[in-house]
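The structure appears below as structure tokens.
In this view, the complex is presented without one of its protein chains, the others remaining in place.
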Amino acid sequence: MSTQPSRELETFPNPQPERDYTIRMRIPEFTCLCPKTGQPDFATIHLEYVPDRDCVELKSLKLYIWSFRDQGAFHEQVTHDMLSDLVAATKPRFMRVTGEFYVRGGIDTTVIAEHRAPGWTPPQPVVLP
Amino acid sequence: MSTQPSRELETFPNPQPERDYTIRMRIPEFTCLCPKTGQPDFATIHLEYVPDRDCVELKSLKLYIWSFRDQGAFHEQVTHDMLSDLVAATKPRFMRVTGEFYVRGGIDTTVIAEHRAPGWTPPQPVVLP
Amino acid sequence: MSTQPSRELETFPNPQPERDYTIRMRIPEFTCLCPKTGQPDFATIHLEYVPDRDCVELKSLKLYIWSFRDQGAFHEQVTHDMLSDLVAATKPRFMRVTGEFYVRGGIDTTVIAEHRAPGWTPPQPVVLP
Amino acid sequence: MSTQPSRELETFPNPQPERDYTIRMRIPEFTCLCPKTGQPDFATIHLEYVPDRDCVELKSLKLYIWSFRDQGAFHEQVTHDMLSDLVAATKPRFMRVTGEFYVRGGIDTTVIAEHRAPGWTPPQPVVLP
Amino acid sequence: MSTQPSRELETFPNPQPERDYTIRMRIPEFTCLCPKTGQPDFATIHLEYVPDRDCVELKSLKLYIWSFRDQGAFHEQVTHDMLSDLVAATKPRFMRVTGEFYVRGGIDTTVIAEHRAPGWTPPQPVVLP
Amino acid sequence: MSTQPSRELETFPNPQPERDYTIRMRIPEFTCLCPKTGQPDFATIHLEYVPDRDCVELKSLKLYIWSFRDQGAFHEQVTHDMLSDLVAATKPRFMRVTGEFYVRGGIDTTVIAEHRAPGWTPPQPVVLP
Amino acid sequence: MSTQPSRELETFPNPQPERDYTIRMRIPEFTCLCPKTGQPDFATIHLEYVPDRDCVELKSLKLYIWSFRDQGAFHEQVTHDMLSDLVAATKPRFMRVTGEFYVRGGIDTTVIAEHRAPGWTPPQPVVLP
Amino acid sequence: MSTQPSRELETFPNPQPERDYTIRMRIPEFTCLCPKTGQPDFATIHLEYVPDRDCVELKSLKLYIWSFRDQGAFHEQVTHDMLSDLVAATKPRFMRVTGEFYVRGGIDTTVIAEHRAPGWTPPQPVVLP
Amino acid sequence: MSTQPSRELETFPNPQPERDYTIRMRIPEFTCLCPKTGQPDFATIHLEYVPDRDCVELKSLKLYIWSFRDQGAFHEQVTHDMLSDLVAATKPRFMRVTGEFYVRGGIDTTVIAEHRAPGWTPPQPVVLP
Partner (left out) sequence: MSTQPSRELETFPNPQPERDYTIRMRIPEFTCLCPKTGQPDFATIHLEYVPDRDCVELKSLKLYIWSFRDQGAFHEQVTHDMLSDLVAATKPRFMRVTGEFYVRGGIDTTVIAEHRAPGWTPPQPVVLP
């Protein structure tokens, strides 16, 4: 596996495909460039998903996140792009990407996008007291 | 685009209109005047919405917030006014405006107002454990 | 308007009666007397409501809270009394009063009471991810 | 009323029996003995209930909690015992007892038990935004 | 009972099998080895369950957790393995295992897996205001 | 001892007069009246002292604090008055009174006053790493 | 006293001029305009002082803070200006003004300035363990 | 070693007597009885010391703390007693005992006592930026 | 002024050179590349200084920070380089640069470097109680 920024997302087989379960990843080291001004933007990205056959490999996810470093990207668009790439790579039952972007002009912005596989029904949550 | 306070809200096309997704903005720098006493009031405004065709442009939102600086406005009314203006500008599927106003007379006040587009049904939330 | 403690609650017309929306007030400066021992009790009161025709005026609410200062009042009873008075004054669609009382004998106590107007149905909450 | 540890729980008449409402008590000063080793255990107990005809009197609750000081009690059992005694004394519409026990062997344990009166239906919660 | 690491989970009889209730355990002292690199991984494990006939004995749980110290284990796999072992030992009505793993490559990962006994219906949660 | 508000401060003999040591008391339940407007003010009072022959008795301190409830008192003056009364009652080697008053007009105020007995030299503090 | 913004700072006589003591005020509602761009700046101002003959009157301090609302002011300059005005009004033994300005361009800035009266020596602090 | 409450404090030889260094222990599970009322008191005890020849053995410290469970003890006295016992057992260069007692009558109390060996000079603290 | 990354630091004249005072800037958006591996590093930089004739201009500081984005830099070296550049540009009486770098290999690192102008004596701090 390379140690260069890369849009190629590696996967590995879901070790427990017979169960719906949750994987959450917190990625506080995201940066890209504002396509209007060329200035750096910073964000924390949250990834949550229910895997189907494949899980995202941690190191390739790191290289993928790195690949945005020199790319221009609007807040809303880049959140959807990450979701699309991650869905294409892992074909999950459910996936949610949250981008928490730093303050600009006194306003901070969070964008949250979800993908649900056709035909997948989320399990009824068990809420214990 | 001007750098003067302005009630004109700019928008840009929603980059992913085929999906219901969430945009949240936190605006801690809101101030207006109490219409009774003329004294300054301060608040943090939270904006949450599901865009339809248009998204609020960040810089124009900042100028819009600025436009309340010299205006008299009651807590309840100004929250509804912001919601109305933001709904008129972006025609969202759903929008919520929350105004958290600073302590007055030992009491702090929060006002929360929502708009839902006719015919729009909120997606069943996916609650992962 | 007086600046004396007063059980008279002033109201003003709801500026947006066509919408169900939320008003929250946090009142950390409540004190009354224990009817058994005569000793002071302290609490933080939370008021949440969906107004119908009338909203609680902030300054009169402060004078109302002040009026309990010299009155004997049990935790459970005083929470219900505040709810009854506030419902009588504003006839809200929904109202909740929460009294968080300070530690007594190593135990702290919270009492929460609600009123719902006959025939009012709470709106289905919109839970955004 | 005694000031000795006591299993006798005093009650007083619910001042508002026509309403379902919530009473919460936080009791950080619970201690008992481990029945296996005889060593002291410490916990914070949370009591939440919807009273019917009777409410728990605060001072007798304190004496009741005190009565466990010299008694051997397993985490799971003592939580159920407190629930049983409190249900027997007050016959509430609903009651929940939570025991948060301190770290033992690098593990901390919480036990939560509930009682619901036959035929009682919890009110549909009003979730305000 | 041994004081050696052990995969044998001891149980004791549920003292209140007639009730659905919750037991939560927080275990901040989990460590295993990465099967790829052999390097140590650290995690906090959360266990939540509704017991049926048997409860997990605290000391044997500690020895069980210890048994992973020298074993290679992927994040996703080890979470499922713990769930499988704990389900096999206690046959609970419901069980959830959460593994919160420390930062690797700037990313932290949480895995959450659940087991529900066939035919068991979670009680409708009582949500008090 | 009375259970009425009282300016009489009870003391008990310092059990360790041969040592300089510290006693701190945090009193979050202070309230008095503004002498200008008659309206209630609220504060948390901190008392720190090095006793000489006498220590402040806890229950009489509570009754003393209670005695300000119906008295008009400016922030700065009342802090000095408490210091003077406590010094007169206990003749400490050192005493500090801190009054943290709640927000008024968007400003919160803290007043800190100290007394040092003539000839008393504070011990050189031992600062451990 | 006016209820208009005003640079006139009112004072009242120090009730305890024979003692060095501390008064602290936290003022989270400061706003002015950037002299370069005309855009609003926001800050929290902290005032700490040892009064000599005069103390700052709370309401006039509020009107003074208000007077910056429409004035252009650099961060460093406005902090010094407030210090100069407050020193001129009260001639304190010691005064410190801290301006904590909100994030601009991803950077937040704090400016702290002090005045010490000629000949005044700060008391040796008494550090209790 | 016994597993009964015990006033006997075990020690072990300081492994590094040639150096002044710090040992801190936090003991949140202290309880004793009020000698006036017989009711339980609860505290967190902090122990900090610079050992000379001997260190406090952890398990015996636990049994020592346990030995106060059934003993009447005033806040100030019990803090000094623990200091005296710990000094007698370990003859440290320096020792500080802090007792943080829970709220009683709306007031919480902390007592801090120190012992310094004759002729021992605390090292000048190295304060790194 | 450019909006490109730039090592040129702009300054403006200190508005109050007759006083020693403090300016603090927190810069959470620093990123550079590891010179060994080429991978991105992230840090929060803190700048504290006592200006002499010149202050750092905020926007040019932002462009300066940006200039490290594509540069290889070790933690210790880059902290000293920033200090050197900022000292060269502003010739302050005192300056401290703190680099708080994100976790690598389970370890997080902070580097703090200071510059003091020859002959400058820091003012004796005034520590108010």
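Before moving on, here are some points about what is shown:
Going by the order they are written in, the chains are A, B, C, D, E, F, G, H and I; count residues from 1 in each one.
One rule holds in what follows: a residue touches a chain if its C-beta (ideal position, glycine included) is under 8 Å from a C-beta of that chain, and two chains touch if they have at least 3 such contacts.
Bear in mind the structure is a predicted one, so any value in this text is a computation, not a measurement.
The chain not shown here touches subunit D at positions 42, 102-103, 106.
By the touch rule set out above, subunit G reaches the unshown chain at residues 96, 98, 112, 114. On the side of subunit I, the interface with the absent chain consists of residues 21-22, 24, 48, 50, 74, 76-77, 79-80, 94, 96, 104-114, 116, 122, 125-126, using the contact rule stated above.
By definition in this document, only the chains that are shown with their structure count from here on.
More inter-chain C-beta contacts link the pair D-H than the other of D-H and E-I. The contact pattern of B-C recurs in A-E, the pair among A-D, B-F or A-E where over half of the contact pairs coincide by residue number.
Its C-alpha atoms fitted onto subunit I, subunit D is found rotated by 180°, rounded in steps of 5. Farthest chain from subunit B, judged by C-alpha centroids: H.
Mean C-alpha position of subunit G lies 44 Å from that of subunit H.
Each of residues 28-29, 42, 102, 128-129 in subunit I touches at least two other chains. Pairwise, the chains that touch each other are A-B, A-C, A-D, A-E, A-G, A-I, B-C, B-D, B-E, B-F, B-G, C-D, C-E, C-F, C-H, D-E, D-H, E-I, F-G, F-H, F-I, G-H, G-I, H-I.
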